[in-house]
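Shown next, in structure tokens, is the structure this report addresses.
Omission of a single protein chain aside, the complex is shown with its protein chains in their original locations.
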Amino acid sequence: MAWRDDWRRVRAIARKDVTTELRAKAGFNSTASLGVTILILLGLALGPDAQALRDAAVGAVWLALLFSGVLAFNRSFQVELESGALEPLLLYPGPRWTIFAGKLLGNLLFLGLMVAIVVTVGVVLFSVEIPARWPTLLGVLALGVVGLVVLGTFYASMASRSRAREVLLPLLLFPMLVPALVAATTASKALLGADLMHDADAWIRLLAAYDVIFLIATFLAFEHVIEA
Amino acid sequence: MIASNTTFVTAAYALTWVVLLAYVWRLVAKDGRASAEYARVSGRREGSR
Partner (left out) sequence: MNVADWSFDPSRTGRRTGIWLVLAAVVVLMATQTYAITNSPAEGDMGHLQKIMYVHVPAAWMTFLSFFVVLVFSVSYLWRRRETDDLIAASAAEVGAVFNGLTLALGMIWGRPTWGVWWAWDARLTSTLVLFLIFVGYLALRGFVDDAGQRARWSAAVGIIGAINVPIVYMSVMWWRTLHQQPSSPSTLDPAYTLGLRINAIAMLLVLIYFIRKRYEIARLERAVEHAAQSAAMGGR
């Protein structure tokens, strides 16, 4: 029963965030455009040799996701702060972790949509050939995005309430994402190539473990972070 | 051309000492400032009482 109430809180917060974003599309449009712009710039910097671009595609797409994702995470708390809505949100009854879960879900939907756009553009611009194991590749992408969103949402809950939130979030977040970045790009490259060594599976397990570990850790730590 | 091994060893030890002593210097300077500030603040509190 209590579990169902918690789930309703999570859904309510996520729905509220998504609705806010849908009403004012400026936030989504600008972050997605930034992602695409970064891809174009990387293409210009690394091209025009088609093979070189194809080799760099995975790294380029991930960097574009990281840099545009950072903006999205800060937004999700900034909107609350600007309207003075975070304090009342904390006053509502029910466990605090539901706030984090709701924000997480909202950011996951928001970023999922953005990833779809950026990855599609990346595949076209960098002339990536879709391999036979594309469902696994999508799985790698999903696991990587979950890791990005979990830590991004967690650090944004602090960075967005500090001075200098624009620099602080990437400064805190990017070093933490090193294992996810290495695992996701290496696994994707293996899947796009021949993967003769069957490397991809080990990397996918690492990525999944990373997600689970930090999902638990951030949920536990959030109680301390959100306290007024 | 790579400099001789002795150069690298000397550079390593010199760097270590420079870094450690610079940090000692920084600590001492910071301590001086913090102590002065503390004396000023506590003095003012004594005075106002």
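By written order: A and B. Residues from 1 in each chain.
Everything below uses one rule, namely that contacts are C-beta pairs under 8 Å (C-beta built on N, C-alpha and C of every residue); 3 or more make two chains touch, one makes a residue touch a chain.
Computed from a prediction, not measured in an experiment: that's the story for all the values here.
The absent chain, not drawn in this view, touches the displayed chains A, B throughout the complex. Which of A:54, A:96 or A:161 touches the hidden chain is settled by the complete complex: it is A:161.
Where chain A meets the omitted chain, the residues involved are 151, 154-155, 158-159, 161-164, 167-168, 171-172, 174-176, 178-179, 182-183, 186, 202-203, 206, 210, 213-214, 217-218, 221, 224-225, 227.
Counting over the whole complex, chain B has residues 2-3, 5-6, 8-9, 11-13, 15-16, 19-20, 23-24, 27, 30-31, 34-35, 37-38, 41-42, 44-45, 48 touching the chain that is not drawn.
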